[in-house]
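Scroll down for the structure; my scribbles are underneath it.
FYI, not all chains are in this one, though none of them got moved.
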Amino acid sequence: EYIARVTGIPTMAKLPYQDTADGLDAAFIGVPIDTGTAYRPGARFGPRQIRMESAVLRSYNSGTRAAPYESLVVADIGDVNVNVYDLKDTCRRIRETYRKVLASGCIPLTMGGDHTISYPILQAVAEKYGPVGLIHVDAHPDTSDVVLGEKIGNATPFRRCVEDGLLDCKRVVQIGLRGSAYSADSFEWSRAQGFRVVQVEECWFKSLAPLMDEVRSQMGSGPVYMSFDIDALDPSFAPGTGVPEIAGLTSIQGVEIIRGCRGLSLVGCDLVEVSPPYDTTGNTAVTAVNLLFEMLCVLPNMKYY
Amino acid sequence: EYIARVTGIPTMAKLPYQDTADGLDAAFIGVPIDTGTAYRPGARFGPRQIRMESAVLRSYNSGTRAAPYESLVVADIGDVNVNVYDLKDTCRRIRETYRKVLASGCIPLTMGGDHTISYPILQAVAEKYGPVGLIHVDAHPDTSDVVLGEKIGNATPFRRCVEDGLLDCKRVVQIGLRGSAYSADSFEWSRAQGFRVVQVEECWFKSLAPLMDEVRSQMGSGPVYMSFDIDALDPSFAPGTGVPEIAGLTSIQGVEIIRGCRGLSLVGCDLVEVSPPYDTTGNTAVTAVNLLFEMLCVLPNMKYY
Amino acid sequence: EYIARVTGIPTMAKLPYQDTADGLDAAFIGVPIDTGTAYRPGARFGPRQIRMESAVLRSYNSGTRAAPYESLVVADIGDVNVNVYDLKDTCRRIRETYRKVLASGCIPLTMGGDHTISYPILQAVAEKYGPVGLIHVDAHPDTSDVVLGEKIGNATPFRRCVEDGLLDCKRVVQIGLRGSAYSADSFEWSRAQGFRVVQVEECWFKSLAPLMDEVRSQMGSGPVYMSFDIDALDPSFAPGTGVPEIAGLTSIQGVEIIRGCRGLSLVGCDLVEVSPPYDTTGNTAVTAVNLLFEMLCVLPNMKYY
């Protein structure tokens, strides 16, 4: 029978909801926090809005001919039960939830939430897989040591990851960095760790497919995590975020980056920093929905027609 | 354990979701259509938006001390699978769905959707209970014979209900009628059927508690259905609707009308015409959420502290 | 044949458009300026937006049973061709246009535009009728002598009118005045002229029907002009205006004031200060549309069913 898109409880992509990751190859999971945010909040409502706008999705990918639901068992497993009053306790809850999800062999596709969450997720990921490669797409390096005196927040996750040995630093790439900065060379620390830094100026006016060829070489066959901050995209594509920076990536380049991950051993992905109160056109959430679908469509064992 | 309001799949009032009404005393159910609308559409997204904003609800009613979840078993049973291309087929689907819901002994609390839906709902209701009393809160009488040549639509449901004998016409009241009209006496037909018509001018500047005393007498002990068009409220309270009319009821009066139904034999309620694309403040949905909660809190067998 | 409300070129109330007032009993006319505005502009788009939202109007008044189009020949005669770079020249153009409109015996119903326009309109009106009574509904007295060194603007029209002898000062009432002010008694000048000043505090919580009984006595049988600044209404009803002041009139009171003019010798009306860029809910224009319709419905020679 036909089912109209306007009907139904809003799960991600209208997938079935289940409590745990048992039996799943991949799962959409929400982490609704913004307490790691020093400027504009609102990302706590990211998962809710992404689920609602996901009614626009259909089941195949016309650009890549991927057949995600023929290839993998996928569900929406709800949200981590965050503690909005204690960011560190929230990090603990995230870590523990992801441990369980990963233990079941499931690949988590995370709907953020602010970027703080990538740190506890990567703790759980590295616990299972060891230090992983990282494809980090963002306007900001998120490698500050402290912000306003605090070690945990959405500007520090990848500093913490390096300190904890969660990343295989030669297999880390940061794409889209730009904007005004707190120091003259704000990307120096990244480079010193061995990260490849791709400033946005290197991306202007061109396809990122060649870049992604290089990234695939860099990543090799080891486990890779993708962390996509929606603010990597230009604010014209993603107004609904906390710290917009102009002259950013296009959504085409965002799609190219994700499609360029085909063939990698992806062990998890996140899409963070969608802030619905600032998403006046609604298209930031629509964009997040599509980028998450593209992530699903490059997971290992995907069938393409 | 504490569960943050920002988490979770958005069911109405964060209630459990189940497919059928089995075992329920009352159920929230959505009917996401606006194809009965001649002017501004958008009500098809009413149920989705109401569910999303319902995260603001808690479990008790501080104004009436009702304890709805201690009194009744309630769930969200999803949406009628409407046919967005065939309004008459949608009406058939609604009627059949409500037959089943009512057969199980459950009281449906409907989230519309445009006002067309009250007709097929009342067909199912009258099939079970015989002609019912009706408390119809609206800016408009919705008793047109035809609109643009068509018998079925959001301006005609109560004409159709009378023709089908679904209403006990002496036990019908229409509250809040106003605005520019298609004829000099646009409420004449209503009065000719024996309806009580309460134009909005009778409501200005005062509590509707005395009116509701009279309405309870009018309704007596027989089965009563409540149909609440959000446009009964003034546009300052409910901008998100299809045909706003100024100088309307306040949300206080809306609450009074519903609380004034305590003690009646309510067999069903609907809240219709919330149009999210026009709800720029978001408060039309918030208002609908609270009115639906107030409806739940006056159902038979409610416990009050 | 049925004509759907969504179709057609947007004239006011879907009335026919004609170039002049010839043959008309009443005419809607726009004056699209905001160059008399010292704070938030945007009222230049008032006429355009009012016309667009007027598609919601039908032809009878359900509250008063007026039949305006059975009683009077009415049309939309377009806009005064204002000079957006020269406010004084615009005033001249308004005055000349209204002379012609009035010469034809037509009653102008003006869609503003900022409140500056009432001055040249009243010049034309008084030229024909002599000093007139004035029902001025506003949050502000608009009787400043100079603003930022300038004599002509939206804070000064009624000072200028008095200086020019256009008003019968004993037959002037100002309703709804409030807000922070430039002097300790900002309404002193009004009272000194013999105006009746009804501060908003006198209007709170009650029907204005008794007030309007008094106003009708005050006005007597002489010619009366009504000037309605939408900011008289509380910002909850009319967010789209230049200088919102809280704790204002309700739209119910606005309707009562206009309906209370029934029986007066109205020779012209204006509805000013609708600023569409600030009308985020769209309801300021919807309210203006309905208030203009109510004005039409109390013109002399109206038939009521």
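Annotations
Read from first to last, the chains carry the letters A, B and C; within each, the first residue is number 1.
We take it that a residue touches a chain if its C-beta (ideal position, glycine included) is under 8 Å from a C-beta of that chain, and two chains touch if they have at least 3 such contacts.
Computed from a predicted structure; not experimentally measured.
The complex is a homo-oligomer: 3 chains are shown here, and the full assembly described by the structure file contains 6 identical copies.
Throughout what follows, only the chains that are shown with their structure count from here on.
Within the contact network of the assembly, the step distance from subunit A to subunit C comes to 2.
Here B is the chain whose Cα centre lies closest to the centre of all protein Cα atoms.
Centroid distances from subunit C, each centroid being the mean of CA atoms, peak for A. Chain centres here are Cα averages; for subunit A and subunit B they lie 41 Å apart. One finds 37 Å separating the Cα centroids of subunit B and subunit C.
Shown for subunit B are the residues that touch two or more other chains, of which there are none. Remark: subunit B residues 1-4, 6-11, 17, 30, 32-33, 44-45, 48, 51-52, 55, 76, 78-84 touch subunit A in the complex. Residue ranges on subunit B touching subunit C, taken from their complex, read 38-39, 147-149, 177-187, 199-201, 204-205, 234-236, 239, 243-247, 278, 280-281. Within the complex formed with subunit B, the subunit C residues making contact are 2, 4-6, 55-63, 65, 67, 205-207, 234, 236-237, 250-252, 254-255, 280-283, 286-287, 290-291, 293, 305.
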